[in-house]
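A single protein chain has been omitted; all remaining protein chains appear in their positions.
For chain A:
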């Protein structure tokens, strides 16, 4: 029975529903379909990035450079758009994905070939990417009136009632669900995080898989970079500052184990949605937005404590497992 109903995801989904009911009991307008579409659209970048971060965390790494990657790609495509306003949007998106993927590849290569711990690598590249934005832009902003209409209009264009930004998130979720459950890459990602030694003996290259995870995360950050800059119609150095931790938080709330190997696409999406609902609901229920940080911090702590309880091994432990204290 428990094989078919994933406990964590069900509880998280229930928590979101309860949250929505509580908000709706006082402000029914919040659960109107049009508003829920808005909430989903607001959360779409977080969902896309959380999927990439999930893959990285599953392989026992962490990518702290996603927000900086997003900002650098966003600035780059915005400047390309200013210089060549005629470039078609698919071409811009391709550039964004490739650029983001290339930055992810830098992280991945340093982790794979030089065996530098991922947290150190991405801490370094995070500050480097942010600095490069300043260098290429000279600290100047790229504003709405400088961007072409097609560039800013694309993520907002509605298809079947949903903006394209939301469709990008939906599409990413579907692609990831298939990739994680139906492809060799998805299996090797779980295998590398679950037990690297066993993975090596089954013929999986641990470093190479981690490299691929970083490239995937980078490519998604690049895509989000374009969508973000085009949606808000502005690009500057500090775009999405500190967003990397919100992305990690979404994964953690979604039950993805920071020690690797445990997690699901549904968990990452629900974790992001939970944060998105909280963020959007605060002004509606008359709580000052200043509470947002404290509330999301508490949510992370509660979620982690809960996950640790449910994941605890049953029975008597004679030898405390070394992995548990890691």
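The definition used in the following text is that a residue touches a chain if its C-beta (ideal position, glycine included) is under 8 Å from a C-beta of that chain, and two chains touch if they have at least 3 such contacts; residues count from 1.
Operating definition for what follows: contacts and distances are computed from a predicted model.
The listed options are "2-oxoacid:acceptor oxidoreductase subunit alpha", "Probable glycine dehydrogenase (decarboxylating) subunit 1", "CRISPR-associated endoribonuclease Cse3" or "Autoinducer 2 import system permease protein LsrD", and the UniProt record of the chain not shown names that protein "Autoinducer 2 import system permease protein LsrD". Across the entire complex, the residue among A:7, A:144 or A:245 in touch with the chain not shown is A:245. Screening A:206, A:220, A:239 or A:269 for touch with the missing chain picks out A:206.
In the full complex, chain A touches the hidden chain at residues 60, 62, 64, 110-112, 114-117, 119-121, 123-128, 130-135, 139, 192, 196-197, 206-207, 210, 237, 242, 245, 248-249, 252, 258-259, 288, 290-298, 300-301, 304-305, 308, 319-326.
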